[in-house]
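All protein chains but one are shown in place.
Presenting chain A:
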């Protein structure tokens, strides 16, 4: 009994318990630390997010999903379906116009983010993934035009090859090889765009929407601190950016 009391009173130092769940648990904790659910799906947003220009982000995403949806129907029915079926032609029209909307929305979104200097505050990777998404989407669209199986695709294939051949890419990426272009268009490039877009959205959710640029001229002319509201706290000319 005495031994027990002594043990209770003066316990031996215990080693730290191993984190629960092993590698899986560690990955789960890492994910939740980086992206808590309330940050991934917020039900509030900063008050400065109050312009119609912000709509172009979600419009780009929904247009992308529309492109994928209509493209999936065309892929399921086969490459020649839309040439011989009225329904197929309409689905092709849906695909075309959703692509036009997608590229338009994304371009407006990118231009707007440029004027916001949206790379400030460790948001450089968000900007970079956005630019890559636009470039990859343009390349995906090009392969779509190449697999139309009509005069347009004939002409574009014979023209685009010259540019690609001039820099050696044509040796491995043959615009006149319908089979190769079909695979690139329906599998490889959409996967690239989807991954980059997903990464872009996760970065947006993690870093939050970039705060407004500070009106330093107004503050200095009045001799007052900026206001009762906080300044952006970010360099106006974006000196400190980190990927």
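The rule is simple: a contact is a pair of C-beta atoms (placed from the backbone, for glycine too) under 8 Å apart; a residue touches a chain by one contact, two chains touch by 3 or more; residues count from 1.
As a convention for this text, contacts and distances are computed from a predicted model.
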What name does the UniProt record list for the absent chain among "Transketolase", "Tryptophan synthase beta chain", "Amino acid ABC transporter permease" or "Secreted protein"? "Secreted protein"
Tell me which stretches of chain A touch the chain missing from the display. 41-51, 53, 55, 58-59, 61-63, 65-66, 70, 82-83, 89-90, 92-98, 100-101, 103, 107, 112, 114-117, 119, 121-124, 127-128, 131-132, 134-135, 138, 141-142, 145, 148-160, 162-163, 165-172, 174, 176-180, 182, 208-213, 215, 218, 222, 224-230, 232-241
